[in-house]
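Worksheet for the structure shown next.
Only one protein chain is missing; all other protein chains are in place.
Chain IDs A and B follow the sequence of writing; residue 1 opens each chain.
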Amino acid sequence: MTTPILAVTDLWAGYGRAPVIRGLEVAVAPGEVAVIIGPNGHGKTTFLRAVSGLLKPSRGEVLLDGEPVQGRAPEYVSRLGLVHVPQGDGLFAEMTVEENLLMGAFPASSWRARRRALARAYELFPGVRDRARQRARTLSGGERRLTALARGLMRPSRIMLIDEPSLGLAPVAIDTVYEAIAELKASSTTILLVEENFTHVGGIADAVHIVEMGVIVRSGSFDDLSRDPTVVGTYLGSL
Amino acid sequence: MSARQRLFPSMTPARWTWVAVLVVLVAAFPLANRDQYVLTVIVTALVLLVLNTSWNFVLGVAGVWNFGQLAIYALGGYGAGILMLHTPLPPWLAVLGGGVIAAVISVLLAFPTLRLYGIYTSLLTFAFAEIVQYVIINDGSGLTGGSFGFPTVPGLYSSLSPDASMRAYYWTVLGVVVASTVSLAAVNRSHLGIAIRAVRDAPAYTAARGINPLRYRVIAFAISGFLAGIAGGLYISFNQSISPSAMGLTPMSIDVTMLVIGGLGTVFGPLIGTALLTIVQTSLVDHPGIELTILGTFLLIVVVFVPGGLVGLIARTRNRVAAWAAEDEVAAAGDEASAGTGAAPDAAVAVGEAGAAAAQDTAGEDETAEMRRRSS
Partner (left out) sequence: MSTTDLVGILVTTFILGSIYGLVAIGMTLIYGALRILDMSQGSMVMIGSFVGWGVLVVAGWNPFVAILLAFAATFLLGTFTQLVSVQPLMKRRHEIDFEMLTFITTFAVAIVFTNLALEIFGPQQRNVTFVISGGINVYHGVNLPYQSLAMAVVSIVLMAALGVFLARTRWGMAIRAVAQDLDAARLMGVPVGKLYPLTMGLASALAGIAGVFLGGLYFASPQAGDQPLLIALIVVIFGGLGSLPGTVYAAYAIGLIQATAEVLVGTTWALPILYAVILLVLIVRPQGLMGKPSEARL
C-alpha cells in the first residue's frame, strides 16, 4: 500500500484515569472511505478527538501522511490538512451559515482565497447556499449537518473525520446527509467516518472496522462483514 | 485506636507534641519580651488569624466565593461595641453577642448566594460589603461614629495595668485561635464537614443523594460568621475602637493573599499565611507601595505555581521525601529478597507506597469513601 494518509498505532487515550481507547490501530489509504462502527461508549468519538488533537493520548502514534501528530494541538493538526467534523456538528450557533463557512477557511489569509473556497462549497451544497444569511441555531438538524460538511470543505484537506453524521436525524435527513458524503467521496476526499448505525454506510464504505472496548476487533469490506452471521448478530442487529 | 476512630487520623502523638510545644512557646513569649510594639503586632496578627480561620472555612472548605467576610467581621465588632456601650452586658458577653449578630447577618447573606455561580456570588457579597462600609462611613446618627470611628469602649481588660492587659489580651486571643483552629478542624473531619465539602466538590451528586445544599451552606455561613464576629469583638476590645478602615478593598486584598498563600481550605494555611505576611508587612511598614507590590507578586507566583498554597507545597515535599525514603527501604528489602523469592520486592513496594500514603495530610479519596460509608 502507498503511504496511508492516516496511520494509527497502539493508541491509548481516555479521560482522567480510565482509558477509553486501549491500543487502537487503524490505517486509511488515500482516497479511501473508512468507516468505524461500534456501540456507544466504546471509544468512537474519543478516538476521533485523539486523532484531531482535542484529546492528548497517553500512548501510541498517529501519523498524518507519515508525519507524527499525536499530542499536538488541534490548531496545528488542522493546519496540516486534517478536517474534523465533530459530533453534533460543532457549528457556531450565533453566527450565520456563511460566517461558519468562512471560519472553516480561517487558515487562508487572503480574502480572495476564502471567497473562492466559499463559492466552491456553495456549488457543491446548493441547499446550504440558500440559507447563507441564516443563523446557525435556526437551522434544522439535517441542514446543520450539511453546513458542517460544507464547512469541512472550505480548506484543503488530506483527510476528513466525520463523527456520527446521522446522530439525532430523521431518516429523510440522514439520506440527504449520506448523499452529500457520497458526493464528497466522488470528488476523491479521503474520509474516516464513525457511526453507530450500520445501515447507511453500505453505499460508501470501502473498509469497515468494528471497535469494541477501545480496540478494533474486526476489519473487512462491507459485503464481507454484512454476510458474516456472528458480526450481524452481535453488532449490526437486523439490516 | 485505629486511624478511622481517632478524630485526627493524621495527627500522631509525635505531631501533637510538636503542636503543643509550638503553642507553649508562643504563649510564653510575652513573659520573655515586654516590648509593647512587638506584642501589639502579634495580638493584631492573632485577631486577624481568627478572622482568616473563619474566612478560610467559608471560602476554602465550603468553597463559596464570599468576599463580604470583612464586613461581617466589622459588623461583629460594631455589634459588640454597641452592646458594650448601650447595654449592661459584661464585655465578655458583648463579644459573644457580636459573634451572634455577625452569624445572623452571615446567614442572611447565605440565601441569595446559593443559586449563583462563583463570580456572581463574589460580586453579590462584595457589593454587600461595600454598602455596609458606605452606610457606616456616612452614619451621622452617632451610633457607629461614622468615619471617625466608634466611641471608645472599655474592652475586656480595662481594669488591668497596660502591661498586664496586653498579656491578658495576648493569651485570650491565642486561646481563641487554638480553640477555633481545633474545633474547625474537628468539624472538617466530622460528618458535617464532609457534607459541606461534598456540596462544594460535587453539588449535583450530593443533591441527588439527598443532601440539602441550602442547609449546609447556611451552617457554614453561620459558623464562619460567628467566628468572624468574635474576631471583630476581640478587635474592638483590644483597640478599644473600630472604624470603617477595617473593611475595604485593601485589607481584603491582604487577607485574601494570606489565605491563598497559606493554602485555601487547609487547617494550617491561615496560620502560615497570616504569619508570613505579617512579617513582610511589619518589615516594610514604611513603604506600603513596595510591600503590596511584593504581596501581589507573591500571590501571583503562588497561585500559578503552587495552587495548594504553602501548606500544599510542604505536604508535597514531605510526600516526596517519604517516597524517596520508602524507595530506599524497597531497595534494601529487594536486595534481601533477591536472595530469596521474587515475590518479596512487590510486598516491599507496597510497604513503601503505604508509607508515602500515610505521610499525606489530606486524603481526598479516604473522605469520599468515608462519606459513602456513613451515608449508606
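Everything that follows uses one rule, which is that a contact is a pair of C-beta atoms (placed from the backbone, for glycine too) under 8 Å apart; a residue touches a chain by one contact, two chains touch by 3 or more.
None of the values given here were measured: they were computed from a predicted structure.
Looking at A:Asp10, A:Glu75 or A:Glu179, the residue that reaches the missing chain in the full complex is A:Glu75. Taking the complete complex into account, B:Ala127 is the one of B:Val38, B:Ala127 or B:Val321 that touches the chain left out. On the side of chain A, touch with the chain left out of the figure occurs at residues 52-54, 73-75, 78-79, 83-84, 86, 90-95, 99, 102-104, 106-107, 109, 114, 155. The set of chain B residues touching the chain not shown comprises 63, 65, 112, 114-120, 122-124, 127-128, 130-131, 134-135, 138, 203, 249, 253, 256-257, 260, 287-293, 295-297, 299-300, 303-305, 307.
In the analysis below, only the chains that are shown with their structure count from here on.
Averaged C-alpha coordinates give centres for chain A and chain B that are 52 Å from one another.
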